[in-house]
Every structure is written in C-alpha cells, then in structure tokens.
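Here the complex is missing a single protein chain, while all its other protein chains stay put.
After this line comes subunit A, so read on.
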Amino acid sequence: MESLSDTVWDVVLAGTGLAQSLLALSLSRSGKKVLHVDKNEYYGGLEAALSLQEAEIWAEAADEGAGSSPYRHATIKNLEREAPVQEADGALKLGFSRAYSLSLSPQLIYTRSNLLPVLVSSKVYRQLEFLAVGSWWIYENKDVTEGGQDGEGDARQGGLRRIPGGREDVFADKSIDLRSTRSLMRFLKLAADPETHMSILEEWGNRAFPDFLESRLSIPPRLQAPLLALTSSPHPPTETLTSYALPRIHRHLTSIGMFGPGFGAVVPKWGGLAEIAQVACRAGAVGGGVYVLKRGFESAEMPDLQASGRNSVRFDKDTGLSTLCLQGGEQIRSHWVVGSIWDLPLQIDQNPGDRMQTNYVARSITIVSGSLAQLFPSPAEGAPPPAGAVVVYPTGTLEPQSTDQTPGSSGLGLPPVYLIIHSSDTGECPAGQCVIYACSFHPTNADSHQILQVAVAKLVASVREDPPATVLWCMHYDQRYNLPATTEDYEANIRCDHFMNDHVLQLPDVVPGMALEDDVLKHVRAAYRRIVGDDDVAFMLFDDREGTGDDIDEN
C-alpha cells in the first residue's frame, strides 16, 4: 500500500478543529491532494465533543498539557456519588458515558453569522440540525429585583429576569416606566441602524458603553445591565467600550427573526461546533482527503530534531515543497501546511508575546438533573421550541458582598459570567437533564472556578423544578486563547512567522466567547485564497453530489 510519504501532497492540514475542517471542506472539490492529520485520537481539536469517559481522559491530559494544548487546571467532580439516589427515575442519575456529548465549543451562532450561508451553499447543511436559542436571562440581586415595580421578580424567580427580545417585549414589560421605555426605544432604533453608528462611534467609540447609554440616551443603570449583557463583553461595564458594544447589539437585534420568529441564534445539535467540524471533515473525505488520527508532527522540542539542528519544517526553494516529520518518523512533503498553533510543529511558548495577546478564560461544563423548562419558554408564536438559553451574571452580582479584596478587581468589579444552557434536545445529554456551559474572562483570579460554580448553583436554585434540579457532574478548566494579531487583516493573521516559509499558514483559534465570530471563516477563506490563488469566487459553492440530492421532499 502506498505510504503517506510516497505522495506529494498539495495541502497538509494539521488538527481537525473547526477552522481546519472548514478549510478541508472548502478544498474538497478542488482536486487537490489533501492529508488531514490530528494528534488526538478524536476529531474536533479544541472544538471536540466528549462523552463522560472521554472527558475524564481529556481532563487528565489537559491538566498536564502545558505547551501542547491551551488548557490548564482541568478538574472533574462527580457529585452524583455524593447524593443519595432515591428513586428509579433515570434523569436523576448520570446516564451512560456515551449518552453525553459535552461540547468544548458550545458557542451560539447568530443567524447573521457568515458561517450559515456557507453551510448551505456547500450543501453540508443537509447533514446538520440546528436548534433555536431562545431566551436571554439576566441575574439580578434581590435588592434590585425587589426595588423594581413588578411583582414578578420575586423569590420564585430567584432574580432571573428575561431580557426583552425586541420592541414588543419592551412595551409589554410593565416594570419599565414610560420614560425609560421611550429611551430604550430610541436606543433600539439607533442600534438597529448601522448608518448612524459611524457618527456615534466617532464621538463615543472609545468611551465606556454605560457612559454612552446614560449621558446620551438617559437610560438608567438598571436598564443598562440587560443591554450590556447582550454585548457578551468579556469585561466589566466600565471597560466595555461603545465601539465594542454597539456592533454586537446590532448583530443581536438584527439576527432576531431571520430564520423564524422569536430567536436570533442557533446551536448545532449533537455537540456544538464539533458537529460542524465533523460534517466538514466527512465532506473532505468524500472529496478524497486522507485522514489520520493520533498522528501529529515531531516538533522542534523533540530532542533528536534539536540535536541534528534541523528545523521541524524544511522548505525546498526549488520545488516549493515543505518537508515535515510525522510522529513515528514518517517524512511527508507538501506544497502547503496549514494548522492551528497547537498542531503545527512549533514551540508554543516562544511564540506569543510578539504578535499575539495571550489570555485565559475560565470555563465549566455542568450536567444537571431536571429539564429547567422554565428557561426555555416559547419566545414567540410560531417559534421553533428553543433548545438553548443564555443566563448572564452582570458585574457585581457574584462578588463577595462586603470583603472586596479580590485582586484585579480594583473597584471595577469582576467581569460578567456567561452561562449557555443546552436542553436535552441538543442530544448532548439524556432527556430530563441539561448541560450548563459557563465562562468568565477572569482567570487570573484563583477563585474563578469558584465563581462559576456559584453562578451555576444560583441558577439551579432559582429554577422551580420538581424534584429540585441538582448538579450531577461538573468539569472546570482554564483555556488560553490568543486574539488574532489584527482585527481586519486576515491575510496577516494567518501568516506563521515562526517558519521562514510562507507556505506554512496558521489558523487562529476560535475565541472561547459566547458567540461564534465571523473571523473564523474569514481566516479560512484567506487560507483558501493563498492555496488556490486569488480566484475564490467558487469558495464553498458546491452542487449536491450525485445520488445525494433532496430526492424526496420531507414535507
């Protein structure tokens, strides 16, 4: 049989994360010889979805994987063993390991995301299912809730308050007085109209968003919190600039209603972005791509490479070929090498600092018994039943009340904590349970895991459920992420300066925020353009393959 080293590859893709997989999809009809490798024994890279058993193994590796993965401090707690199981009801207990598909990338995808049209035009949407993300909730401390004029913000609601999904909701919300309603309406109108943004940002862009809301629109602080929540800002309000906030609120508002009433974002079924990555790889394989798991590259850290003084990627100017060494010693040759920094053969720690900003985000995944149905009301008539919900804990809602000595808080407060809740309709857990994904951009604080835990506990406690919802299992970890070098120059972002070889490209990581950002696909397209040449009109524009058309209308 032909070995991998006998072929001269056009493209070697390193890692099967979302970005590399989308690139594989984009190349699947190009006729190019593609080798797609992953050092892990599973697909998905940083966007993988895991069973309980896989999560155990993953956490062990993540905990010690400094330098070769962006993770640290991964711990798992199985709380089911501690709680006595009273009844035979299966939902009260952890299910089988493979009944779970826990997503390392539960990001929601706005209906205006640039990814969705590409999934349609490349025809892979036929193998995907998307579910609606319904309500956004904000957590309000008791004093605030009770201070409100509505009778709803009572103990039963436990301080959760639904963020109005649009104009109708604002009008319907009896807790907002008439003057504020008018201010809010003015804001919603302005936020939805990008033409006005330019002049606003000129004046307010570099100033804090609450400042803009208050000074320019007289929106009182209580009503600012929900608007801030919609920005998904990683920072506390005082550090959230209007230039950051306004475009995001615009995206949120204009996404609602695009694919149906009442929702503006979707999640893929069966494990978040992992499912999209896999479907893209499948298309890559159908296009003739060769896939090899458990095979990364020998990196420069490997002693034998260092001893021989060789670079981990050798480039031959005459042939234009790069030579790399796969784990196990096989040498492969390729015109292009594309991967994430975690998959390319480079030493991570010498890399950041120069062009990239390094940050950590604290994350957790929690399995709870109970369907938390209260979080998933139908957002509008005729809306598809939501399978996702968002709960935001604004700055100030989780801080220890009196003793404010948290390092780094310096009076600004902790960054908000974001929770994305997936119901069992996502296929990520058995019926009658939910998965809560939490994140906060405040990892320098050793207590960040604690804060996420408190946020989840408060949510679970605030939801009425019979029997009461309980936490069955949770995993905490930190994830390092690198913001791309620039915000606009995608060509520059995919350059890999580490090698004196411009045929090696790096695809920046998916930023572990609330929503999938458009830059992922823009980087993929930039890489595609480098590989196939400037003519990229056919990018992701495919016909159905023979024998796979929609031969029957499911209606």
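Convention: contacts are C-beta pairs under 8 Å (C-beta built on N, C-alpha and C of every residue); 3 or more make two chains touch, one makes a residue touch a chain; residues count from 1.
Convention: contacts and distances are computed from a predicted model.
For the chain of the complex excluded from view, the name given in UniProt is "GTP-binding protein ypt5" [choices: "GTP-binding protein ypt5", "Methyltransferase small domain-containing protein", "Glyceronephosphate O-acyltransferase" or "tRNA pseudouridine(55) synthase"]. The chain that is not drawn here is touched, among residues A:Gly45, A:Gly159 or A:Gly287, by A:Gly287.
Among the residues A:Trp9, A:Tyr43 or A:Tyr418, only A:Tyr43 touches the chain that is left out of the figure. The hidden chain makes contact, of the residues A:Gly205, A:Pro247, A:Gly260 or A:Gly396, with A:Gly260.
Touching the missing chain, out of A:Val8, A:Ile57, A:Met185 or A:Ala431, is residue A:Ala431. In the full complex, the hidden chain is touched by subunit A at residues 1-2, 42-43, 96, 98-99, 116, 119-120, 125, 127, 129-132, 257-261, 263, 266, 269-270, 275, 278, 281-282, 284-294, 382, 384-385, 424-425, 427, 430-431, 545, 547-549, 551-552, 554-555.
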